[in-house]
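In this view, the complex is presented without one of its protein chains, the others remaining in place.
Take a look at subunit A:
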Amino acid sequence: MFLRIVKLEWVERSAELLTRHMMLFFVPYIVGTLAFLPVLRENGLAIAVSLVGSTLIVMLVAGGVAARIGRKAPLAPESEQGKASANL
């Protein structure tokens, strides 16, 4: 696309369809965690605590740092909060 060989309009619609329903494609993986429940139970508490804990740490640190540095970025028009177009 950067070479302007492929026009944006050609791929935009099909790409949007794929990305909008990207979550669907993960469903079988999540169902697959079912097969591992016995393993998870063995170390259940340790896994649960560090899973939740470290996920929150990543989110907060990444978001916080990005927000702080982003404020200093050159001319920052805080973009419109695109509202959900949740049809289907």
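As a working rule, contacts are C-beta pairs under 8 Å (C-beta built on N, C-alpha and C of every residue); 3 or more make two chains touch, one makes a residue touch a chain; residues count from 1.
Just so we're on the same page, contacts and distances are computed from a predicted model.
Hidden from the displayed complex is a chain whose UniProt protein name, among "Carbohydrate ABC transporter membrane protein 1 (CUT1 family)", "Aldehyde dehydrogenase family protein", "LrgB family protein" or "Cobalt/nickel transport system permease protein", is "LrgB family protein". Mapped onto subunit A, the footprint of the missing chain covers residues 1-2, 8, 11-12, 14-16, 18-36, 39-40, 43, 45-47, 49-67, 69-70, 73-76, 78-79, 81-84, 86, 88.
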